[in-house]
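Entry: chain A
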Amino acid sequence: MTEKQSLWNPVILRQAVIGSFTKLDPRLMVKNPVMLVVEAGSLLTTALLVVDALHHRPGFRFDLQITLWLWFTVLFANFAEAIAEGRGKAQADTLRKAKGETMAYRYRPDGSFEAVSSAALRTGDVIKVEAGQFIAGDGEVVEGVASVDESAITGESAPVIREAGGDRSAVTGGTRVLSDWIKIRITSNPGETFLDRMIALVEGASRQKTPNEIALSILLSGLTIIFLLAVATLQPFAIYSHAPQTMFVLVSLLVCLIPTTIGGLLSAIGIAGMDRLVQYNVLAMSGRAVEAAGDVNTLLLDKTGTITLGNRQATEFFAAPGISTERLADAAQLASLSDETPEGRSIVVLAKEKYNLRGRDLTHMRAEFVAFTAQTRMSGVDLPGTSIRKGSADAIARYLEQQGSSMPRKVTDKVEEIARLGGTPLVVAENETALGVVYLKDIVKGGLSERLARLRAMGIRTIMITGDNPLTAAVIAREAGVDDFLAEAKPKDKMDLIKLEQSKGKLVAMTGDGTNDAPALAQADVGVAMNSGTQAAKEAGNMVDLDSNPTKLIEIVEIGKQLLMTRGALTTFSIANDVAKYFAIIPAMFAGVFPVLNALNVMHLATPHSAILSAVIFNALIIIALVPLALRGVRYEPKSAQALLRRNLLVYGVGGIIVPFLGIKLIDVVINSLHLV
Partner candidate 1 sequence: MTPNGWLQFLVFFAALLLLSRPLGIYIAHVIEGGKTFLDPVLRPIERLIYRISGIEAEEMNWREYAGAMLLFSFASLALTYLVERAQHFLPWNPQHLPGVAADLAWNTAASFTTNTNWQAYTPESTMSYFTQMVGLAYHNFLSAAVGIAVAIALVRGIIRKQSASIGNFWVDITRTTLYLLLPLCLLLAPVLIEQGVVQNLKPYTAVSTLDHGQQTLAQGPVASQEAIKMLGTNGGGFFNANSSHPFENPTPLTNFLEMLSIFLIPAALVFALGEMTGSPGHGRAVFASMAMLFIAGFLTIYWAESQPHPLLHHVDQHVSALQSGGNMEGKEVRFGISQSALFAAATTDASCGAVNSMHDSFTPLGGMVTLVNIMLGEIVFGGVGSGLYGILIYVVLSVFIAGLMVGRTPEYLGKKIESFDVKMAMLYVLIFPLIILVLTAISLLSPMGLGSLNNSGPHGLTEILYAFTSAAGNNGSAFAGLSANTHWYNYSLGFAMLIGRFLMMVPVLALAGNLAQKKSVPPSHGTFPVNTALFSLLLTGIILIVGALTFFPALSLGPVLEHLLLHAGHLF
Partner candidate 2 sequence: MKKTLFISIRFTLLTAVLLGVAYPLAVTAFAHYAMPRQADGSLLSVDGHIAGSQLIGQQFTGDRYFHGRPSAAGNGYDATSSGGSNFAQSNAKLVARINHDAAEDAARTGKPAPIDLVTASASGLDPDITPAGALYQVNRVAEARHMDPQQLRSLVEAHITGRQFGFLGEPRVNVLELNLALDQSSR
């Protein structure tokens, strides 16, 4: 699924062309009042055209072209929707292949197996899946550990571990066990599985209009009625002025004025927005959630795994009095050379970077590695004549006591200071001498502070949630650049924080994976569950991140915003276009009777017929021209609302006024050089 669908994939294109025609069905058109009006207009002109032809009326060529272009307008709008849907359909097909029908080994109450089809599985059944088999349905691992290939859903080829208990117990139907075996309790009935929902989502089958989309549709319908009025009453005005118009001209004016550009692209924008999320490997359970993401005010981020790397790293050496830092670094590195933990590796790296101490061949030195045990809570290395130990201050103090020595005061102070700052102090001792302290620190993920700054620019406040003490939390918070933190947090505190923020009218987003996150995920306005998380978490959230990447919320927010911006921008563009269309059509309508009105023909369009036809053609072509924009979304940059609006008003508002003047003029030149009218 990660492979991007090309915009003009020939298969999709062909289906879209067919779809453009099947969507002409008025029962489908009713959902889009703007285009329904265009279709009604097209039908009307078609009927009149037949009458024209039967009576050999003059002006048939013009009327025919107008009618054709009116139909094209409807078809182009249908095409936009069809192509947006087509991209989703292609993805759904890939998913369906993964779904297939598989066999499952279901436990009978007596403990024996029976082989059943996946379609026969019901919630509560327990099945066994062995290496090489597909998992027949969504469920929870109740026994065993296995590596699972989830590439069919996530596109990620590296296998993941699924095990009973804990937060990595959820498995998805359609994925494949690679090694070992697991016992799974099925949690969904056929047709309601995650895969089923996913297929429905990407296909857009269950797509409902989102709140903002409904509001915008009302605005567009209102404008359509206003223009319907303006055009319908124009005929009496024209009759009074002894300049009555043909129905072809009136329908042309109407279709040019009503917001067909946005009306034709509105549903495509919505479908494409969901589709973009899917491309980021995020499944939104509803369009409403995507819109809410654009509105998020507060973002809750777990510290561990989201803000910091899961592990601490050595950042500094503090030597004891009388000991050179080089000696401390050297000893610490020696003690860590065989330590494969991330902390141990980070000490080696730090010593190398700071003091250019290179790793040495331990076997050559006849060194013996002393591994960490729960009893000693130290690790180290024994060399001939020297033994080096590193460990927590308590452990080393006990070790030194055994050697008949003690920790120097300075070292104890440093240990306390580091602890206060939120770091982990690691004391290094050589024989009976404490050499000093290694400062292990939580490391903020690379690039995170830039991403958080991006969020701040969008007006989103970030709050870090951590079980650490407030002091530690404050240090990390400052370093990461979050706006606030909640220290010593228990699951209930998280819930309370969400409710508190919501009571202030804010929208809260969070990510979570554990079962104990589920209530908070459900409470949050945007709850993104990690795909690696428990079934409970996935049920509670309104989005699932297949990559289980907590910082992806940023992309989700951006897509939500982009979705609204695209609608707003195209609405503005569509309405701004009308100015030029008036200047093309109104003088053309009446210049025959009142040549003075040619003063309004600022584009100097050649003839009344070519002017009207040019406007209609422009109106139809602009829909096609804007399909890529509708599918891609307008560019989003994290700027202040003021700056965004200024830019979009300039591009789509002012641009929307200017572009049609140029476009209509150009089309007029082409039409006349081809002698079409």
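A quick word on the picks: all candidates are chains of the complex that A comes from, given by their letters.
In the analysis below, contacts are C-beta pairs under 8 Å (C-beta built on N, C-alpha and C of every residue); 3 or more make two chains touch, one makes a residue touch a chain; residues count from 1.
Just so you know, these numbers come straight off a predicted model, no measurement behind them.
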Chain A in this complex: which of 1 or 2 touches it? 1
What does chain A use to touch candidate 1 in their complex? 211-212, 214-216, 218-219, 221-223, 225-227, 229-241, 243, 253, 257, 291, 294-295, 297, 456-461, 504-507, 560-565, 567-569, 571-572, 575-576, 578-579, 582, 586, 590, 594, 596-597, 599-600, 636, 640-642, 644-646, 648-649, 652-653
